[in-house]
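Pasting a structure below so you can have a look.
Complex shown without one protein chain; remaining protein chains in place.
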């Protein structure tokens, strides 16, 4: 694959940044300040790494106006250097482009609709009633079920499964192995035996959502499961039926969200957290790693219940023994306080 | 897809419920009491929602005999309304039916056996020696490995992997992306290097089991891993080699069960719980969310070790600091008790 290449002046224009230094410099890649070579562009987003500016071999550096004065090398000056780096990253992604067209091995039902400007990879299956908009790229091995719709410029990486009746917006990006629209976990119990409840709701993924690899999003029991605009889901996340994830909320890997729970917008949920069902989480909440959320969060803020940090196992085990006796210890402290108060009153 | 439609009297008969009101009413869907329209059937399973009966627009409602007297609208009266709803859900699942037959793009080894009443979707691969019974539906992209057997009326949703030598019973339902029969995690160590142990046991999935999307069930090292009749597994669950899951046990998402552990029947395990290997869990046990089970459970009951509920992170961090000093605090309390006893005896 041919590596993209730009003049520094072209990059300044494409990224909308101010150019300091030699605009004719050829830039052939993007790298961290520590690793960048003379034909690469580095970036300084975190002030903690400012020291690297003195030693970097980068041909040019994306940096903020506050730092620009102290740096004598070539620079692209941007108010938000991390955002400028994010934009630059796409320019240097050698694998970003694609050719529209349908691979001959793809199986497209004759009652499906695929836009001429979509790209359908090898062995993709698109079932009856499904519709694929312009600019969509569906990689090898994906399955799009009956009556599902994929909006413009969305991407399904290899081996993604979209079941039937799913609505996916525009510019949605779904990583490999993700499953959108598996059955919610709904069963009625009769004398100890489970009877499956058909899950006849759907899933709505709004515009500009990203979904990680092997993440699972269940279809609703009756109403839809909804991932709202701009939300970001990492890998191996479980979204149960009828969950609603608010706009621009970001969820890290290995999180599980139980049925009918509603997460507000602009929330962040760190890795390994678990949320029970039928609760609400306020807009702007942060949930820390491996926290268990057992009731609604009504005020924005940061919430935790994970027991990190770790300590040596032998020491930790002693604490856990006491943790299991904590209520007893509490009673004994209360008793001590009472006895001491009596002693003092006797004086 | 055409939406199913029934007269209320037909539904009463199909569900085996008592009809109150207008049997000629056309019912075109199923919905919650809050969302139901005049041509839809609602249900009241949880008495907590009884208030919705007064305001619902549902054309008819499934409810219990205890409530039937208070409701003047059309009703289907059932001793277990949630079970009646479960049965009704299948009637209204527009995507439930299928045509037997083998899609021309499927790759069926000539030494495999596929019943004429099975449905094999596009790009499915069925290897030599495998057998697929009548009424089985295998959706696009599934792989059924050598010598594996799928029993009557089972369903593999799209992109399921069943490896070699696996036995799957009747009416088993496996959601997309699940892997049945991956290698157990078995390695012998020699001077710090790992040697893989070939996993030559199999997996037996008994009748009426449901398995969630992207759940993984490892094959046994020597004997089989077994999921017994009627068990229900949600998404993203890890079942290690030689685990046995008892009859009618239900396991929620993101649970991990380590090797050779045996779970009894009629257990429920909530989301995110983890069980160590080589233990047994008694019939009828409940394990709460994010609990870590480190030794056998010998008596039925509810067991926990998860640290929810969450609290504000700043407050929680103060508790965790003390948790890490808990054994020391315990010693200090003991010391206080001793000193106080001495003081009192001196009086």
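Chains: A and B, in written order; residue numbering restarts at 1 for each.
Simple rule for what comes next: a residue touches a chain if its C-beta (ideal position, glycine included) is under 8 Å from a C-beta of that chain, and two chains touch if they have at least 3 such contacts.
Keep in mind the model is a prediction, meaning the values are calculated, not measured.
> With respect to the chain omitted from the figure, which of A:213, A:242, A:258 or A:285 is a touching residue?
A:213
> Among the options A:59, A:141, A:169 or A:201, which residue touches the chain absent from this view?
Of these options, the touching residue for the absent chain is A:141.
> Write the list of chain A residues that the hidden chain touches.
1, 30-32, 35, 80, 82-83, 85-87, 89-90, 92-96, 103, 105, 121-123, 139-141, 157-159, 173, 175-177, 210, 212-214, 230, 232, 234-236, 248, 250, 252-254, 266, 271-272, 289-290, 306-314, 316-317, 320, 323-327, 329-330, 333, 336-337, 340, 343-344, 347
> Contacts of chain B with the missing chain: which residues?
107, 123, 125, 127, 129, 141, 143, 145-147, 159, 161, 163-165, 177, 179, 182-183, 185-190, 192-200, 214, 216, 218, 221-223, 236, 238, 240, 254, 256, 258, 274, 276, 286-288, 291-295, 297, 301-309, 311, 315, 318-319, 321-323, 325-326, 329, 332-333, 336, 339-340, 343, 346
The rule is short, and it goes like this: only the chains that are shown with their structure count from here on.
> Just give me the whole-number Å value for how far the CA centre of chain A lies from that of chain B.
25
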